[in-house]
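Structure first, commentary second.
With one protein chain withheld, the remaining protein chains of the complex are depicted in position.
Should a chain be cited, it is by its letter among A, B, C, D and E, assigned in written order, with residues numbered from 1 in that chain.
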Amino acid sequence: MPLLHVTQTPGQSAEAKRELLKKLTAAYVDATGAKPASVWVTIEEVSKDDWAIGGETLTERALKPA
Amino acid sequence: MPLLHVTQTPGQSAEAKRELLKKLTAAYVDATGAKPASVWVTIEEVSKDDWAIGGETLTERALKPA
Amino acid sequence: MPLLHVTQTPGQSAEAKRELLKKLTAAYVDATGAKPASVWVTIEEVSKDDWAIGGETLTERALKPA
Amino acid sequence: MPLLHVTQTPGQSAEAKRELLKKLTAAYVDATGAKPASVWVTIEEVSKDDWAIGGETLTERALKPA
Amino acid sequence: MPLLHVTQTPGQSAEAKRELLKKLTAAYVDATGAKPASVWVTIEEVSKDDWAIGGETLTERALKPA
Partner (left out) sequence: MPLLHVTQTPGQSAEAKRELLKKLTAAYVDATGAKPASVWVTIEEVSKDDWAIGGETLTERALKPA
């Protein structure tokens, strides 16, 4: 029954995503006792040009000196 | 005023989507009496690699014997 | 696998919601051939004070002459 | 801490999106006094074939005489 | 056609929300030239117990010395 929706920037490999989906499911099950089969997780990718923090896109922020 | 947001995997033709959007709108109107023009429906597609049930992606689950 | 998320204003009875959930599920199954058991539908209620069209809340719009 | 999620159709340039992200952030800060760095804004693009109003996709509506 | 969805913590008055909804709508119209009547904005409130940054809820973070 629980839905976990992950919004992140692109760039993760299919394999790394499998790992992420497994670990998030396991963490939810561990914390709540839910049945694994009841846990749905989806990943949505938002480009760094379409994501802003403090009015600056992640692309702009990545160009600034650390 | 109502918003219906559909999250599904890719693969549906534009024509099939038109049909789906019509039928969901009609179902909402039928169940609630809302004006059709007030009903918004959007479709978001999530790849089978980005969707997990029980920690397994839909891609992995499709490879397993039924 | 499909997720249908309905965002609407409060006021619908539990019975009317059951009807809505049934009809939306049936419409999705009818339009796509999906298995009913794979269709998840959730309803989120947003107050008329928290919903604006054209900058006016649904509460403000309801007070204006038709 | 606030999250602003924009759902719109494709077609906006990266530059126009930067402008939109800045203006939405500034509007939120202006209206609430929140710290700019706390405001996250994401943009999701939904195709005109995947968006319906009154059961008609935005693509169908655009083909009809005004 | 655009949808703006704001997720924030509770505590804002109805009047302050009206102001926020107006300003976000105006900012969207200003940045894109969209018709005001086409802009939908909804506000969802998430409690500080239900929102975490770095694994700490906003409630926990508020208790820590600045």
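The criterion applied here is as follows: contacts are C-beta pairs under 8 Å (C-beta built on N, C-alpha and C of every residue); 3 or more make two chains touch, one makes a residue touch a chain.
These numbers come from a predicted model, not from an experiment.
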| Touching the missing chain, which residues of subunit C? | 14, 17-18, 21-22, 25-26, 36-45
| Which subunit A residues touch the hidden chain? | 1-9, 12, 16, 19-20, 23-24, 26-28, 30-32, 51, 53, 58
| Residues of subunit E in contact with the chain that isn't shown? | 7, 44, 46, 49-57, 59-60
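Methods note: only the chains that are shown with their structure count from here on.
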| If contact pairs are compared by residue number, which of B-C, D-E or A-B agrees with B-D in over half of them? | A-B
| message | Under the over-half criterion for shared residue numbers, do copies subunit D and subunit E use the same patch or different patches to meet? | response | same
| remark: Relative to subunit A, largest Cα-centroid distance belongs to chain C
| How big is the gap, in whole Å, between where the Cα atoms of subunit B centre and where those of subunit C centre? | 14
| remark: subunit D residues touching 2+ other chains are 7, 26, 44, 51, 53
